[in-house]
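The complex is shown incomplete by one protein chain, all other protein chains being positioned as in the whole.
Naming follows writing order (A and B), and every chain is counted from residue 1.
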Amino acid sequence: MKKMKRFLSIALAALLAAGCLAGCSDSTGSTASGGSDELVFKIGGIGPMTGDAAAYGIAVDRGAQIAVEEINAAGGINGYQVEFKSEDDESDPEKSINAYNTLKDWGMQMLMGTVTSGPCTAVAAETDNDRMFQITPSGTAVESVQNHDNVFRVCFSDPAQGTKSAEYIASKGLAKKIAVIYNSSDIYSSGIYNAFAAEAKNQGLEVVAAEAFTADNKTDFSVQLQKAKDSGAELVFLPIYYQEASAILQQADNMGYKPMYFGCDGLDGLLGVKGFDTSLAEGVMLLTPFAADASDEKTQAFNQAYEEAYGETPIQFAADAYDGIYAIKLAAEKAGITPDMSYSDMCAKMIDAMTQIELDGLTGVDGITWNADGEPNKDPKGVIIENGAYTSMD
Amino acid sequence: MSFLSYLINGISLGSVYAIIALGYTMVYGIAKMLNFAHGDIIMIGAYIVFTCVSTAGMHPALAVLLAVIGCTVLGVLIERVAYRPLRSAASPLAVLITAIGMSYLLQNLALLIFGANTKNFPEIITLPSLSLADGQLNITGTSLLTIGVCVVIMAALMIFIRKTKAGQAMLAVSEDKGAAQLMGINVNGTIALTFAIGSALAAIAGVLLCSAYPSLTPYTGSMPGIRAFVAAVFGGIGSVPGALIGGILLGVIEILGRAYISSQLADAIVFGVLIVVLLVKPTGILGKNIQEKV
Partner (left out) sequence: MLSKWKALKKTTRSNAITYAIVIVAYLIIQLLSGLGLLSSLFTGLLVPLCTYVILAVSLNLVVGFLGELSLGHAGFMCVGAFASAFFSRCMEQAIPASGVRFLIALIIGAVCAGIFGILIGIPVLRLKGDYLAIVTLAFGEIIKNVINVLFIGRDENGFHFSTKDALSLNMSADGDVIINGPQGITGTPKDSTFTVGIILILITLFLVTNLIHSRSGRAIMAIRDNRIAAESIGINITKYKLMAFAISAALAGVAGVLYAHNLSTLTATPKNFGYNMSIMILVFVVLGGIGSIRGSIIAAVVLTLLPEMLRGLSDYRMLIYAIVLILMMLFNWAPKAIEWREKYLSRLPFLARKKGESTGKEEV
């Protein structure tokens, strides 16, 4: 026992020392590269690459890589090549700070992240403090962007989606009695639900059942569906991600319950679930800024590049990331920044430039502009799934 | 009518828990360890079936057989490499921590091999649903099959343990390893056999779990695994009928709690009931009361 612990402590101490040194050499390495001959823009990305939310983080990383490759092939930003590097945060706020600091040691100048909302709020406080420019592809919580002048986002905020969904349902007269099934342990889902419930009241819609599930409890939806059925709802609103939605659709079908379904951008990807019987998704409506099946040239090209590189259809997160990188490019060109500037100088110029650009992106075909508070102005489109493909409802 | 439907859903969910719990309880009974990697073996089994059916286009029955074989080999291998060297370690916690490490290993291996995207488990059980009371009450074929398989497996296990030599050896090892060895029982072999049976059951549980709830990710097994572990404790860990009772009770409580109390607090309700049961009966519903001696 005794000696074993001795040995353990020595071994561990050695490991620790090695780690410490590695950390130190890292930091000196990055400062050195700041003055090297080959100047590049270093853009960092943070998102979950392992753990429950890994699908989103990996999609964002891939979408961004495609954009970066395209930009580099076309001559880079302001004549400089771009380097992009992602770090894993396991969708945990504390780990996201570690990822952020790792990227800072690498020499990151701008951050295109983080992917999930909780970590995004944590990292935004750090970038604000450091004066690092940040654009999140998919962090939807209000707090992560609006309290910080240096943080922008590509996707809609939660309340915006909830409010717009209620308005859309009311204006199209889709239904009067609505049941909601949402993930009460998830920031995205509960954020949309809260805004939806508030706006539904104003629009004269009746929320007859609001049933929750949690991250630990997301396999069996029979109770939530039964309650929705018993409440006589004509439409089930699903402000959740497509993984759970595919299970809900299947279980509803098993119990012979066939209401209308309406969802937000999280549902995008439903048709891409491997092995999912897409006939179950027939008639599902969603309000989304991006649809992988859209016929416009840009989306098609992106889809093709993504499928060639990774062998699967991109989900909306990948498109958000792609737009995020292009937003950085546009703003950087507007601001005229160069890689030899300090990141805080870059940040100041980028903040000004962001409100002046208009991006013709994948997630906003009619052009995306940004407010000073970091929110994007773009119109979500109502889409319905027909014959296994997204079709515009307008 | 909706009460009945909740009840049947609860029993069906509970049956899946029960099959997983059987694996936990057998391994616990004999090796006195909580095999935290058990839930992840379920996930591996489901991925094997998914790959065989959706990618290779095999017949479902063949795929399930392959999954059972694959999981059995995996379970025995894990026991040999990671658990056996620690069986006589100074603290029983050592093997528990190794099991946790094994759980991380399997999850991350699956993440690398199969990717993070959700896979939809193929519909391999094509039994018609049972419709009662003019369609008011709908019981899916999968639910019925799950309940049936669960009862059959449990009965088979009970017979195996009571009537066969290997089963008797298991009982002996779980009572007293040293004495069993003296009686000429191959302790290592018996423990390996237990892991083999537990892992084979995990493969079947994986198929049933994913047939009922078809989203498959590398983390699919961990939460049902923990639930099943709770179920095993509930029924009295180490007891085969206890696992069945515990599993079904847990499923029913979970569904009814969600239906009639609060859907947000479902987890708290399940665990709350567990606490109350254990405080009243500290070794679970069917657990043996071990008299402590000086």
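Keep this in mind: a residue touches a chain if its C-beta (ideal position, glycine included) is under 8 Å from a C-beta of that chain, and two chains touch if they have at least 3 such contacts.
These figures come from a predicted structure and were not determined experimentally.
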| item | value |
| --- | --- |
| Touching partners, among the displayed chains, of the absent chain | A, B |
| Option from B:8, B:34, B:259 or B:285 whose C-beta touches the chain left out | B:34 |
| Contact with the hidden chain (one of A:125, A:170, A:341 or A:393) | A:125 |
| Of B:148, B:189 or B:272, the one touching the omitted chain in the full complex | B:272 |
| Positions on chain B where the hidden chain makes contact | 28, 34, 36, 82, 85-86, 88-91, 93-94, 96-98, 100-102, 104-105, 108-109, 111-112, 226, 229-230, 233, 237, 262, 264-265, 267-268, 271-272, 274-275, 278-279, 282-284, 292, 294 |
| Interface with the unshown chain - residue positions in chain A | 1-10, 12-13, 15-16, 19-20, 22-24, 26-28, 49-51, 87-88, 90-94, 97-98, 100-102, 104-105, 118, 121-122, 124-125, 141, 143, 147, 184-187, 190-191, 193-194, 197-198, 210, 214-216 |
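We take it that only the chains that are shown with their structure count from here on.
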| item | value |
| --- | --- |
| Rounded Å distance, chain A centre to chain B centre (Cα mean) | 35 |
| Of all residues in chain A, those that touch chain B in their complex | 1, 49-52, 54-55, 57-58, 184, 211-214, 216-217, 219-220, 222-224, 226-227, 230, 242-244, 246-247, 250-251, 254-256, 272-277, 312 |
| Sites on chain B touched by chain A in the complex | 2, 5-6, 9, 13, 50, 54, 90, 108, 111, 115-123, 129, 131, 135, 138, 140, 142, 209, 212-215, 217-219, 223-224, 254-255, 258-259, 263-264, 266-267 |
